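Here it is, the structure in full.
Note that one protein chain of the assembly has been removed; the remaining protein chains are unaltered in position.
Every chain is named by a letter (A, B and C) in the order it is written, and numbering of its residues begins at 1.
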Amino acid sequence: MTYVFVFEVGLAALLLAIAVWTIVVRATFAAIVFFMIYGLLAAIVWVRLFAVDVALTEAAIGGGLTGMLMLGAAARLREIENSGEKPGLPMRLAAGMLCTLISAALGIVVFSLPDVAPTLAPMAKANLAQTGLGNPVAAVLFAYRAFDTLLEKVVLLLALVGVWSLAPDRVWGGVPGFRVYAQPSSILVFLAQLLPPIGIMIGVYMFWTGASYPGGAFQGGTVLAAMWLLVMIARLQPVPAISLRPLRLLLVVGPVIFIAIGLLGFVLADAFLAYPAGYSKPLIIVAEATLTLSIGVTLGLLVAGPPEWKTQQ
Amino acid sequence: MNSATLFGFCGAILVGLGLFGLITNPQLLRKILAFNVLGTGVFLLFGVIARRGAAAGLEGDPVPQALVITGIVVAFSATTMAVVLLLRLYQETGEATISPDDTSAGTDGSRS
Amino acid sequence: MTLAFDIFTVVAVSAGSFFFMAGTVGLLRFPDTMTRLHALTKVDNLGLGLIVVGLLPRAEGLLGALKLLSVWIFVQLAGAIVSQLVARVARREGRHT
Partner (left out) sequence: MIPTAMAFADKTTANGYLLVLAIILPVIGILLSLVFGGRSVERVAMVLLPVGLAVAVAVFGLVWRDQQSLVYIVGGWHPPLGIALRADGISAAMMLTTAIVICATGIFARGEFSQPRGSPETRASQVFWILLLGIWSGLNTVVLGDDLFNLYVALELLTFAAVPLVSLKGYQETIKAALRYMLFALLGSVLYLLGTVLIYGAYGTLDISLLSGRVQPEPVAWIAASLMTIGLLAKTALFPLHLWLPPAHAGAPAPGSAVLSALVVKGSFFLIVRLWFDAMPGLMSFASSQILGTLGAGAILFGSVLALRQQRLKLLIAYSTIAQIGYLFFIFPLAAAVGVDEPWAATAWTGGWLQLFSHAFAKASMFMAAGLIAEALGHDRIAELGGIGRVLPITVFTFGLAGLSLMGVPPSGGFVAKWLLLLATVMEGQWWWAAVMLAGGLLAGGYIFMVLGKALASATVPLKIVAPVSRSREMVALTLALFAILLGFLPLQPSEFLQIGRPEVLGVITR
């Protein structure tokens, strides 16, 4: 116990130090690199909090995809780095005091949380059998609170529409301007040939195992997105035009199937998003499989950005 | 102090830190980065609450854990949209900051 | 038998940690990109490798051992390729001296 606690104190201190560095360091590039380290450390904290599903999500999205997006943006904004005036000292002091106050208030709340923590764990566990799943987190996401999950898919798609909406008029329906290297080196091409088969297998495994063990559609979808992006960076596959019909179908297939299953619940199980007794696990697996695909494509396209060319370059 | 409380304080500090960066850093990309630090702090607090709710043989309350996963995905979508807006602003104006005092800029009447 | 495995684990993980330490010191102290990369690859390769080997006896079954090994292999792969890419950029920008 004590050794573990010492380790955890070190972990927390490191996380905070890296976070401070992310905020205060002058160079944007350094800040982003620190942020990615921060994401990975946060994932370890999640493991220590016994939330492995979250740890996987945080590592894949917080450390990986967000970092990639930020690095791409920083590269484009390189010329004007450090422009803009820092607010004066009084302003910063005031902000610092306000933030300290908020942190302190939150600290007091953490300390004064009820000794016997209110929890839904027993209820979630008791109903687990009815969902046919073994992983309670998956049961929350796809049964108890499936409605949240469904709406969140819509949020993702709306964000994508929002990103696309920022394209200039003349290139609408065209190709996202996702370019990292002018000419990808042979070694990168090698990686992009070697890794995706394995990555796709891992992505599928993550979703498949998610029904019973940590993992799931989000995590699997993120890995798929990463593989797709890698292949596009290495130019083994062109970035697709956003008006491509098959691409659009992939984007919506997950939500469509999910809603269809939900509506089926009206007829077969007397509630929207309820699963007919005995069929809940197969239905959830079908929904998750298609959602993994849609999430992967959506995340990939979100990172790829708005169209910048009318046709393939 | 147990590990849940430890990480709880950690989350509380991260919230303040992220908020500070969000307010004081003039560069929008850094503001977005600070927003993500702030978000992680909030999620961490939720994770601590989940951990404290360990019961019935589960090591944590699965409900907040699932909500955090949803939250992380939403935060990512928000980040992409903000970043793309920022890049577009840079393309159009060559700037990557917005000063607090030029809020009067509205539509150009001749183009509305 | 268990004792022998435990001793093996302790020795291997300690040795791995030593390489991590050494590599980190190298990363901080070495003067230029190329030598720093050199230090880093040692960490990936030997440091992580020794830790993985040290943990193998404690793995849960064959599948667990395979997972541990694949962690090492993937880090190797990523490390090697990223080092390559970093080195190329460094050379192109003339920062290798």
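Keep this in mind: contacts are C-beta pairs under 8 Å (C-beta built on N, C-alpha and C of every residue); 3 or more make two chains touch, one makes a residue touch a chain.
Because the structure is a prediction, the values reported are computed rather than measured.
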Worksheet entry | Contacts of the hidden chain among displayed chains | A, B
Worksheet item: Which residue, A:Cys99, A:Leu120, A:Leu133 or A:Ala192, contacts the hidden chain when the whole complex is considered?
Response: A:Leu120
Fill in: Sole contact to the chain not displayed, among A:Leu65, A:Leu273, A:Ala289 or A:Val303
A:Leu273
Discussion item. Touch as defined at the start, partner being the missing chain; which of A:Ser212, A:Ser243 or A:Gln312 qualifies?
Written reply: A:Ser243
Worksheet item: Taking the entire complex into account, which one of B:Ser3, B:Thr24 or B:Thr70 touches the absent chain?
Response: B:Thr70
Worksheet item: On subunit B, what residues meet the omitted chain?
Response: 15, 22, 28, 31, 35, 38-39, 42, 45-46, 49, 52-53, 63-64, 67, 70-71, 74, 77-78, 81-82, 85-86, 88-89, 92-93, 98, 100, 103-112
Worksheet entry | Residues belonging to subunit A that touch the chain removed from view | 105-106, 108-109, 112-114, 117-120, 123-124, 127, 143-148, 150-152, 154-155, 157-159, 161-162, 164-169, 172-173, 243, 245, 248-249, 251-252, 255-256, 259, 262-263, 265-266, 269-275
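We adopt the following convention: only the chains that are shown with their structure count from here on.
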Item to complete: Averaging each chain's C-alpha atoms to get its centre, pick out the one most distant from subunit A.
Response: C
Practice prompt. Using mean C-alpha positions as chain centres, tell me how far subunit A is from subunit C in Å, no decimals.
Written response: 27
Worksheet item: When the C-alpha atoms of subunit A and subunit B are each averaged to a single point, how far apart are the two points in Å?
Response: 13
Worksheet entry | Footprint of subunit A on subunit C - complex, ascending | 77, 81, 84-85, 88
Worksheet entry | subunit B - residues contacting subunit A, complex | 2-21, 23-27, 29-30, 32-34, 36-37, 40, 43-45, 47-63, 65-70, 72-74, 76-81, 83-88, 90, 94-97, 99
Discussion item. Under the stated contact criterion, what part of subunit A meets subunit B in this complex?
Written reply: 4-5, 8-9, 12, 15-16, 19-20, 22-24, 28, 31-32, 35, 38-39, 42, 45-46, 48-51, 53-54, 57-58, 61-62, 65-66, 69-70, 73-74, 76-77, 80-87, 91-92, 95-96, 98-100, 102-104, 106-107, 109-111, 113, 117-122, 124-126, 136-137, 139-141, 144-145, 148-149, 152, 155-156, 159, 162-163, 166, 216, 218, 299, 302-303, 305-306
